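Removed: one protein chain of the complex. Kept in place: all other protein chains.
Naming follows writing order (A, B and C), and every chain is counted from residue 1.
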Amino acid sequence: MFTPKTGPELWLYIAGALLVSGVLVTSLQLVPGRLRKPLIALVTFLAGLFYIAEFFLPVDPTTRANFLTDYRAPIAQVNQVLLSFAVGVGVYSLLTLHTKNIVRRRQGWGFSVLLLAAMFGILVTGLLKEYRPNPINQAAFSLFFDGGLKSLDAAMFSIVAFYIVSAAYRAFRARSVEATILLVSASLVMLGQVSLGQGLTAGLPTSGFLSNLRVENIREWILTRASTPALLAVELGLGLGALSTSIRLWLSLERGSYFEKDV
Amino acid sequence: MDHATPFARVFLLGLFAVIVGMVLWAQSGKRFFIRRIPGLSAIDEAVGRSAEMGRPMLASFGLGGLNAQEGVITLQALAIVSDVAEAAARFGNRVIVPVRIPALMPVAEEALREAYTRGGRPEAFQLDDLMFLSDRQFAYAAGVSGLINREKVASIFLFGTFFAEALIIAENGNRVGAVQVAGTPSTTQVPFFIAACDYVLIGDEFYAATAYLTRQPTLLGAIVGQDIGKAVLLFFILLGVVLTALNVPLVVNLFADQAVPWAEMLRPVAPAAGAGG
Amino acid sequence: MGKWMHDIDRRWLYLLLFLAVALPMLFPSKGGSAVILPETQSFYDTVERVAADPKRRDKLVLLVANFSASTATENLNQYESAMRHVMRHRLKFAIVSFADPQGRELGQQTADKLASQFGYQYGRDYVNWGFKTGDIALNVKALARDIPGTIGKDIKGTPLGQIPVMQGVRGVDDIGLVVETASADTLEYWLAYFRAAGDEPVPLLFSCTAVMAVEAYPFLRSGQIQGMLNGLKGAGEYETLLQSPGFATQVSPSLSWAHFVILFLIALGNLSLFLSRRRAGSRGGA
Partner (left out) sequence: MPTERIVVWIAAFCTLGLYSILYRENKVFRFFEHLYIGLGTGYLLYLTWNDTLKPRWWEPMVQEGRWWWACAVPVGLMFYTVYSRKHAWMSRLIFGLFFGLTAGQAFQRYAAVQFPLIRSVVSVPLVNPPEATAPGAYALSPYSAVFNNVLFLAIVVAVMSYFFFSFEQKNKAVASVSKFGRYVLMFAFGAIFGSTIMARLSLLIGRIHFLLHDWLNIAP
């Protein structure tokens, strides 16, 4: 049965699959209230068990795989397709908010019109470019994408450079021991990473004890000897935290608002 | 590591047993202690200030999605944001929650509804304040910056996975004079939060946050389990360093990516082979 | 004076930074000679070593373009130099992106730009696997075992099996080198699910934005990655090693001056703190 089909037979099968799965999903509503939470927990457990079993179960030494390994790719695909269906939830939220703005003539509703126009503009020209590829459609999409989206991305990202300056100006003052430490290490790293800074100590020998005082070597020392072990230790703690949260999620032991609500 | 080595099986199952064991112990009534985490006591203060000024608050549970790397962080962040929302509901405050990942909208909606109910004001929850902004990192940052400036928010809570946009959001918050509390496992962004926010949670303080805020036995138990895990790691590290000094690579071999036969565990490596490989 | 510096409107700082970047561009000068950092050197050496290794040189090089136009200043210059280096040694390579769809186009543009110069032909010498959506971890994990199955079709819609350069390429053991150019922490996936999944560890090079570099130093030290290009500076050093100066070399003065402006401002801020403390002190306060 699970073989690819063609022609009218395919459409029949598709319709059948839609119908059967639709009925199955709808009939979930018949599950009585007290069984719903256990059902959700079971689904979570089984989904997690796949990866856990795949990782822990012994493997055939020649293929380095066990009987679950081949299902990695299909599961990745299912995961991806299902997540794509969720995109509509976000778009729906955006659409309702801005349609409301426009309908109720809320302050700044013109911007909502612009937002929706831009959204449909890039979507339509993008699809036209794919399905009716011609220079005009290509160019139209390029105006939205290369002119608009790409440059907006680059501009907003580069704006961080300005903010980093005002943050540094404010934060790097030797007010406390901690602030002083922050200030000193940041300044040394900065000096060591540009040629003008490296020029300051270019006169020092490149080997021997004095070479340690060359700014690029100080920077290297800070990054590899002082900051690396600190970040490594943070990472070791974070790893345990993530593992512990995952275990709680997997076994539905997690508590907190979403997980405690009655369904 | 593609599949577990024999040692990895033992080690990971050990960690699993310790964490689950502590959670179960806590659930059966054992009361565990957890030390004060300074940034977290600031949450109530920040919420209170918002209420005093009569201006809204903004809370983000980060830019992480539901994948293996960020999923658990995002859900943990959502739990913290729910606690913020609960406090906000108690004070009768408005809290704006901009979202980046569409798939998380339903989860966030349910979590916030529940938080307002626990805060005693289910009717105060405004669906319009939970908004999908953009899945694009910097469009999200632009939108949040706009919100911060236009709504003149009085306090900002940033928890979860953050990337370069962290500083854009935090500097705009700083400019409008908002009290800001941040916590993230994204170590690269911590320095910027330190520079622009009033309180910052570092490293796995983030994971301890919900336990500290809610005093839930389950979460407290898990924190104790993690601490035991850290102690075990420290033991292996110290043991390993001493053995390495004696040129016995036992611990390096135990933690190897490919299974090392038991008979070869103690065989010294050739000098200059280096670690990892 | 101290008070003025303390309350300085941040917009003046922004203007100063703008000038520090723009002026050196308008009035170009020769940048100071760059010191080559060891991680850049070993990046270069690793490509050389792979090219000289008879066991590896016929395998495919993966040039992973996990970045978008927004970090092109750093990443695209690194990527272009890496591709140039690979082409110089006539290694076969594949372009692929997991993090951003723009990656496949930027990768293709780079290849189009360099191909004629080195006589590279699409399909025969290189291939563009395109952009693969979805959970990167799952994709990379699947890739280690089954490349044609994970990728499916190339950017032009041809199944991988029908592309000459892909003949015999099944999984991780057919990859000679991975160069990950990234703007986010996507390195971890290669470390976790790819590098050591085969018979021998695959050499892994990381060219990244200067932010990601800090997090990658532990991996460099532990030998999990063999070399690294650190941001625009790393790109400039690599251009020097390859003896083909480009954009990174050209804008090096702007980078230097902007750094100096920031250092100057930090010094100014501390001076204002010092002055205000002294004033407070002379009034008898603490």
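In this section, contacts are C-beta pairs under 8 Å (C-beta built on N, C-alpha and C of every residue); 3 or more make two chains touch, one makes a residue touch a chain.
It should be emphasised that the depicted structure is a prediction, and the values quoted were computed from it without experimental measurement.
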Which of the displayed chains are touched by the chain that has been omitted?
A, B, C
Omitted-chain contact residue, chosen from B:8, B:51 or B:115
B:8
Return the single residue from C:72, C:114, C:242 or C:275 that touches the missing chain.
C:72
For chain C, which residues touch the unseen chain?
11, 14, 17-18, 21-22, 25-26, 28, 38, 70-74, 101, 131, 133-134, 137, 152-153, 188, 191-193, 209-211, 213-214, 218-219, 221-222, 224, 230-233, 250-251, 254-255, 258-259, 262
Contact with the hidden chain only, please: which chain B residues?
1, 4-5, 8, 12, 15-16, 32-35, 37, 66-69, 71-72, 75, 102-103, 105-107, 109-110, 133-136, 138-139, 142-143, 145-146, 149-150, 164, 172, 187-188, 190-192, 194-195, 202-205, 208, 211, 223-224, 226-227, 230, 233-234, 236-241, 243-245, 249, 251-252, 255-257, 271-272, 274-276
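Keep this in mind: only the chains that are shown with their structure count from here on.
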Chain centres computed over CA atoms; the one at greatest distance from chain B is chain C
Can you compute the centre-to-centre distance for chain B and chain C, using the mean CA position of each chain? Integer Å is fine.
28
Averaged over CA atoms, how far is the centre of chain A from the centre of chain C? Could you give it in whole Å?
19
Flagged in chain B as touching 2+ other chains are 2, 138, 164, 187
Considering chain A alone, which of its residues make contact with at least two other chains?
64, 83, 153, 156-157, 166, 168, 170, 172, 231, 235
Provide the residue numbers of chain C that touch chain B in the complex, in ascending order.
10, 70, 135-138, 141, 144, 184-185, 188, 192-193, 196-197, 201, 211-212, 214-215, 222-224
Which residues, counting only chain A, touch chain B once they are in their complex?
54-59, 64, 66, 83, 86-91, 93-94, 97, 100, 149, 152-153, 156-157, 159-160, 163-164, 166-168, 170-172, 182, 186, 231, 234-238, 240-249, 251, 253-258, 260-261
Provide the residue numbers of chain A that touch chain C in the complex, in ascending order.
64-65, 69, 72-73, 75-77, 79-80, 83, 150, 153-154, 156-157, 161-162, 165-166, 168-170, 172-175, 183, 187, 190-191, 193-199, 216, 220, 223-224, 227-228, 231-232, 235
